[in-house]
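One structure is given here, and the rest of the page talks about it.
Every protein chain except one is present and positioned as in the full complex.
What follows is chain A.
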Amino acid sequence: MKHSSIFSTAMHRRLDRRALLRGVGGVGAAGGIAALAGCGSLSSASAEEISFWHLLSGPDGVTMSGLLDEYMATDGAADVTQTVLGWGAPYYTKLAMASAGGRAPDIAVMHSARVPGYAPGGLLDAWDLDLLGEFGIRQEDFPELIWDKMEVEGELLNIALDSHPFVLYYNTDIADEAGVLDSDGLLLPTETPEDFRDLALELSGAAPSGYGLSFGWLGDGMNQWRMFYTYYTQMGGTMELPEGGTMQYQEEIAIDAIEWILSLIDGEAGNPSHDGGTAISEFATGGSGAFFGGVWEIGSYRDEGVPFDMTMVPGVFGPPTAYADSHSFVLPFQSSPDPERRRAVHALVAHVLKHSLAWADAGHIPAYTPVVEDPAYQELEPQSHYADAIDHLVYDPPAWFTGSGSDFSTYFGNTMQNVWARRTDPLEGWNAFVGRIDDLLAKPSPM
């Protein structure tokens, strides 16, 4: 649900005892009654009001609300008002315009990979690491690959809450029947592309749909990009998008990665032409053996009751890689931020990070290492089975037009769709993509 494009706006506001007291105080003042003994305690309890914008709907939204409620129940906490907007472009355009119009919320969620493109517009303020330290959050609490994304040109612009990689789900019943589970009930390791293909074919043999692998790509540029970039980087490919230059990449590796994916969606190992919804429902109903997708589908599969486990996409060309992005907290630019509110926002983030075990339940890997190292997390299944991904994360190459829900993956889908549909030659499709991106690079960043 989270990654669908359904627009949703919802306001959630907590009316607690404190707010009620303040209300009563207000009525009292209006009535001309001098505040008496309660005055002092009332003013000290008159918490800051924090506005918080994010794009977490569905189960993620529920989890976030729970975390915020917990935070607000702590001593001296601020009151948080959430505004939830539709995932992707609708959210980002509104956030940018609100910030440009001087009506920015006190705190917002962004995808880490979008921050480098967004920051030069002056729309973000930096976090105060010292202040975070007061609340017990330090640099060494984050994995290196994630911290790299949190700093942009030396400034700490976003605090990652999680990473949500692209992984492999597998149906344990089907895998068992196909004889591809080890004695611990985990998917057998695969070392080479041939191994992996054999495994997929074994799964196909045992799967009711006849497809070992489900992968929804039709009309979904984002998912096509996740799959491509996972294998492209696994094969050792790199990509750079220098402004004013041209896309830097390895053509041979790109074509190999495309050919490899085509060999998986050949109608034998995997489905040939599923869209996202079809692939999800195929796996959710126990039709297919395995499913390529983001960790956030955990909730829906659990609800469907399909027996499944998860693993990183196996590294059959080299060390595994996990294409990912992170939900992270940002401080939208304010011309004269109120120090007390800023302080409260830092406290809020620290609280949510430390309690992000709840967040892990929805599939995301918490960015805050102490939570991941906690035995409670290690007991979570299947979450702990792909937690190693934090050492193998790859994010979108930085540019002003990349990151989750940006035009970059839309253009990838636009130009590559016909390649996956086997209507266009891989090189031709790839060159069209490169051409599109070079057009964008030729123009200066608008921010």
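A few notes on this one:
Please note the rule applied: contacts are C-beta pairs under 8 Å (C-beta built on N, C-alpha and C of every residue); 3 or more make two chains touch, one makes a residue touch a chain; residues count from 1.
In the analysis below, contacts and distances are computed from a predicted model.
Protein name for the hidden chain, per its UniProt entry and selected from "Sugar ABC transporter permease", "AarF/ABC1/UbiB kinase family protein", "NADH-quinone oxidoreductase subunit M" or "Cell shape determination protein CcmA": "Sugar ABC transporter permease". Within the whole complex, the absent chain has one touching residue among A:92, A:196 or A:249, and that is A:92. Per the touch definition above, the residue from A:62, A:100, A:255 or A:380 contacting the chain not shown is A:100. Checked against the full complex, the one of A:64, A:108 or A:218 touching the unshown chain is A:218. Checked against the full complex, the one of A:123, A:235, A:254 or A:269 touching the unshown chain is A:123. Where chain A meets the chain that is not shown, the touching residues are 5, 7, 89, 92-93, 96-97, 99-101, 121-123, 218-219, 221, 273-275, 277-278, 281, 400-401, 406-407, 410, 413-415, 417-418, 421, 423, 446-447.
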